[in-house]
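FYI, not all chains are in this one, though none of them got moved.
For clarity, chains are labelled A and B in written order, and residue numbers in each chain start from 1.
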Amino acid sequence: MPPSKARPGNYFEDFRLGARIAHPTPRTITDGDCALYIALTGARGPVHCAVPVARAMGYRDRTVDDLLLFHVAFGKTVPDISLNAVANLGYADLRFLAPCYPGDTIRAESEVIGLRENANRRSGVVYVRSNAYNQHDEPVLTWARWVMVHKRNPESPPPETVIPSLPELVPPAALAVPADSNPAALAAAVTGSADRWDDYEPGERIDHPSGMTLEESDHMLATRLYQNTARVHFDELAMKRSSFGRRLVYGGHVISVCRALSYDGLENAYAIAAINGGSHTNPTFAGDTLYAITEVRDRWALPGRTDVGALRLRLLGVKNLVPAELTSPAAPDGKPHPNVVLDLDYTVFMPRKSRP
Amino acid sequence: MPPSKARPGNYFEDFRLGARIAHPTPRTITDGDCALYIALTGARGPVHCAVPVARAMGYRDRTVDDLLLFHVAFGKTVPDISLNAVANLGYADLRFLAPCYPGDTIRAESEVIGLRENANRRSGVVYVRSNAYNQHDEPVLTWARWVMVHKRNPESPPPETVIPSLPELVPPAALAVPADSNPAALAAAVTGSADRWDDYEPGERIDHPSGMTLEESDHMLATRLYQNTARVHFDELAMKRSSFGRRLVYGGHVISVCRALSYDGLENAYAIAAINGGSHTNPTFAGDTLYAITEVRDRWALPGRTDVGALRLRLLGVKNLVPAELTSPAAPDGKPHPNVVLDLDYTVFMPRKSRP
């Protein structure tokens, strides 16, 4: 009898520094996925929802929502990287490199760029650099992440510790604005706001007005759409025996819902350029109602562009508490506030005011 | 520090008679939206679901379900018109003007056509005429509605009262049958019924046999798909403090589910021509089971057409009570029956029997 064909995913010992993994099950993203993404998140960005707007902006078609692209690409890496993860510890240096259009087929690859066994010898941290490509083998997205992964056997010898150097943030010069894009074409009548890059001040806080209550069906539909197979999101029977006691909402769904909620107040932030870092500070469950707060961290001009600038933003996802009642995302003891579920540092593109 | 960029929507004082509002976030309706519409409502109309049937009928492609078009167009108006609505009071003179096809991009505009402050000075009624256009700027849909909107400040001076004249119904001559359509091509084998316009008698009542139980996830998916941002449908935390105590199902979802339930018995009603008026007589919540009853109100020949006629119908949506048990949509005290949630007066096109 052959060994079981149902493989259990990789354990810490299975990762070798420098190893390259081609993730299976490439995925064509279609109009169907884009419609579902709107239905699941409430996203409204006209560049992703309206073909004529995208064309006026210089794209050949409406673009796939940046986060939909990310979730699909990320989902590809799960079976190889994080099926046995204890925790997703962090992201860094995530950059969107080229527009993705409906009809594009996305595949992903990862390279192991760091390893560190934990002191308890029962798990270790794996650092990977992942890249997503379209059907022309053009890179569309790159990111680093690190996850804590179980060891198969605590007695296995530890690998040499290598901790990669990862940037605190993606600097303005590394952001990929398409050369022939025309952000100035993004009319206020189309997005609903005349506020441009020039109008946002570092330190400014925006309490986005809407809330969204999550359901089990919603987050599972989203996570299955991304073909993300992490079991914590789907298997209530197993999760009842976990410390959470129930299914966890995929952190990426939380990011997407909060990004969609933040449309009101960031209407002209037409594309995500980069994610500098982020953490899921508390778990999110079905039944939770999410709200979003944005803090403007920085406002960067972009080399060679007077029509578009970048804003570095902090996106806080808050559950079961309206933004006005959150004075600080940290509790008095310095830990994350128990109602804060997301603390994301990311960078968007926004048109600048036209100068006469 | 600039003022908050998260705008609170318009209050009664913000509306000026004659003001024109171009609603933001145009939307391309795709095959993905059409598939979701079927999954969310159970709609089965072959003209919307089967390309060869639509082509035999003279359309260049299957058409977008009339109500999907309406919900998308209506959703566009919500952030500007009804985000601070106390209640949606009514619709009138809704007319479908041209077919909408997958790939079309829809935008909406509204004009304020009436204003009346309430005696309590804390709110007022705003009347708007809204129009939806496709990417060629052709009008595809027009409707009037009136909503009660909060005042920002009870002390604000009232506007001059103007109450627009709105028709009781859309007369047959105002219904837009596409000139080159061929309704006679709608074969009984394709729809499941040989009943034609000629077979429906004014006064006839049809108790549609199926029921549909609603879930929170379903109605929120639908309402997000339409990019309708009214908070009462999404924010359980806020709604717990409301008089309803929980999220409300978007009235448009109720209309769509009841229209889909009414397919059995109205199989050849291939297009909605107009909505004459309607009211959501009671709230609908997740967990409610909906049934539908149709009463035939009138049967109209159409000028210059012997192949197609119009039926004016009353569609009653009933919750948690099978149609056979509803003898009258009004309770003994004259108020709407507590199980009736929808009372819609609308007009459909149906092929006529061919005459030798």
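By our rule, contacts are C-beta pairs under 8 Å (C-beta built on N, C-alpha and C of every residue); 3 or more make two chains touch, one makes a residue touch a chain.
Predicted model, so just to flag it, every value in this text is computed and none were measured.
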Subunit number of the complete homomer, 2 shown here: 3
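What we mean here is this: only the chains that are shown with their structure count from here on.
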For chain A placed onto chain B, the superposition rotation in degrees, Cα atoms, nearest 5: 120
Residues on chain A engaged by chain B in the complex (per definition of touch): 30-36, 38-42, 44, 46, 49-53, 62, 188-193, 195, 199-201, 203-204, 206-213, 215-218, 221, 264-267, 287, 289, 320, 322
Sites on chain B touched by chain A in the complex: 1-2, 4-8, 22, 24-28, 30-33, 35-36, 79, 103, 105, 135, 215-217, 220-222, 224-225, 227, 229, 231, 234-238, 247
